[in-house]
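First the structure, which I've put down as structure tokens, then a few questions once you've had a look.
The complex is shown incomplete by one protein chain, all other protein chains being positioned as in the whole.
The letters A and B name the chains in turn, as written, and every chain counts its residues from 1.
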Amino acid sequence: MADKIYEEIQNTQLDEIYSKPYDPELAEKLFNPQKPMENRITDIGPPHYAQFFPPEIKKNYGKWKSHEIVQPGVIKYTSETGDVVYAVRVGTPRLITSDYIREVCDIADKYCGGYVRWTTRNNIEFHVTDEEKLRALLDDLKSRKHPGGSYKFPVGGTGASVTNIVHTQGWIHCHTPAIDASGVVKSVMDELFEYFGSHKLPAQVRVALACCLNMCGAVHCSDIAILGIHRKPPLIEDDRLQYVCEIPLVVAACPLGAIKPATVEINGEKKKTVRVNKERCMFCGNCYTMCPAMPLADHEGDGIAILVGGKISNRISPPKFSKLVIPYLPNEPPRWPTVVKTVKKILETYAQHARKYERLGEWAERIGWEKFFELCEIPFTDKSIDDYRLAYDTYRTSLHFKFTSHVEPM
Amino acid sequence: MAMDKEELKRKIMEFMEKKSGAKSKVYLKDMQRAIPDASPRDIKKAANELVQEGKLEYFSTGSTVMYGIPGKGQPVEQKG
Partner (left out) sequence: MADIKKHDTPTVDELKSGPWPSFVDDIYSYAEKHQKQSCFDLMGQLELSYKHKETHWKHGGIVGVFGYGGGVIGRYSDQQEKFPAIWAFHTIRVNQPASKWYHTSLLRKLCEMWDHRGSGLFNFHGSTGDAVLLGTVTEQLEPVFFDLTHQFNMDLGGSGSNLRTPSCCVGKARCEWSCLDTQAICYDLTMTYQDELHRPAFPYKFKFKISGCPNDCVAAIARADCSIIGTWIDDIQIDQEAVRAYVGGELKPNAGAHSDRDWGPFDIQKEVIDLCPTQCMYWDEKEKKLYINNKECNRCMHCINVMPEALRPGKETGATILMGAKAPILEGAQLSTVIVPFMRMEPPYDTLKELIDKVWDFWMENGKNRERVGEIMQRVGLNRFITDILGLKPIPQHVREPRSNPYVFWKEEEVPGGWERDLAEFRKRHPA
């Protein structure tokens, strides 16, 4: 059966449709708003993956034998057939323009036969088969800079490094964010840049950012998670709400059932509106999604929480969630200095104290979280004690703890 | 057991028109609750066909999708 898949991959050719020029007028000719089903093609799914495999990847599918990171950002893969492929990994800001993609294409056409790959963490991988091309590619990548001086294609993100930050959309495109995403990521990565292009850490450190607690970015299992938080319930525009929102839908939108219909009198006129049970609000923004008359964002209330110690891999210890160690840091565009400083402090304290192979969460568990707070000089607050669902799981029910500066003998 | 598809579509529209006074959009779940003698999958198929026919339209709540009658209630396209 595996042979059948191998066969299929070998037989899949690059679709000729991509070599036909783009016709900017075709869609208008085909689409008829009066008969929307006319000429409509649906449910064809994505293009077959194997047509985008470079020849050496196709040929060696399922035959890879081992790999070696020859330098930060460059992984050499060796096949049982004796073939060798170098993958060069570069970081991107994820939010990119078509001109940036065209530049990626220029590089891929020049060195990689036109093939290129993106990773789950928004890195790009270029593949070459010989060392001469590898050197030329690395030089080329290093030389490409934006007008402001930033690298377009920094090489790194392999091994015991800080790889690219997976993140959400923030103020660029989301309606419920507490913070920006791209700006915070840029600020943090500028500061941690040396750790992206080197292998100095005890293990890999996965940093992730989500701009609100809905966590489109699934940051909940990251070594360091930067999470935007709201701290004020939504505003309610009583005079406008009934004209722009459907009250039953707003009521139904609240996951905690904290919204109920209400009637108020404004200038002698009865208005239908809603009331929020503020103690129950968890600031998810679902009501604002359904009702523009219930804005959530607030410049004073919104900020950033830091969670640490999560992981995905099953290596040594099982996957685990990130834990909330800092409930609130101020929202400071454009460079978020407090967040940047805090993340760096945590990273470097970990780098200094952890053992080889030890992930951030494994280190914190070995030394005890009380030690983690002490070493990282993070004040412990009541907000780090869980009072949501399943909170009891996190209570200390043994005498296994250390005496840190937190303990004041009574 | 299997209800005729046209019959099912008729029941869905009946439910939707009855609903559209107070609440113009419903979840698939609400239709399923209103028509307990049809299977959830059949209701899903019938409701999606009604969308194709232009009798119903989808409405995004962000992370989920609701169904409504075109032109009723909060509009899908928000101007201004």
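The rule is short, and it goes like this: a residue touches a chain if its C-beta (ideal position, glycine included) is under 8 Å from a C-beta of that chain, and two chains touch if they have at least 3 such contacts.
Just so we're clear, the structure is a prediction, and the values are computed from it rather than from any experiment.
S.K.: In the complete assembly, which of A:Ser150, A:Thr263, A:Asn277 or A:Thr381 touches the absent chain?
M.R.: A:Ser150
S.K.: Check the options A:Asn39, A:Thr81, A:Ser143 or A:Thr263 and report the residue that touches the missing chain.
M.R.: Counting the whole complex, the residue in contact with the absent chain is A:Asn39.
S.K.: Which one, A:Asn11, A:Thr120, A:Asn267 or A:Thr397, makes contact with the chain that was left out?
M.R.: A:Thr120
S.K.: Of the residues A:Ser317, A:Thr338 or A:Ser384, I need the one that contacts the missing chain.
M.R.: A:Ser317
S.K.: Contact with the hidden chain only, please: which chain B residues?
M.R.: Touching the missing chain: residues 27-29, 32, 40-41, 44, 48, 51-52, 58-65, 67, 74-78, 80.
As a convention for this text, only the chains that are shown with their structure count from here on.
S.K.: Find the geometric centre of each of chain A and chain B from their Cα atoms only, then give the gap between the two centres in Å, rounded to an integer.
M.R.: One centre to the other, that is 35 Å.
S.K.: In the complex, go through chain A and note every residue touching chain B.
M.R.: Interface residues on chain A, with respect to chain B: 37, 214, 244-246, 248-249, 253, 286, 289-290, 292.
S.K.: Note which residues of chain B are touching chain A in the complex, please.
M.R.: Against chain A, chain B makes touches at 22-25, 52, 61-63, 66, 73-74, 78.
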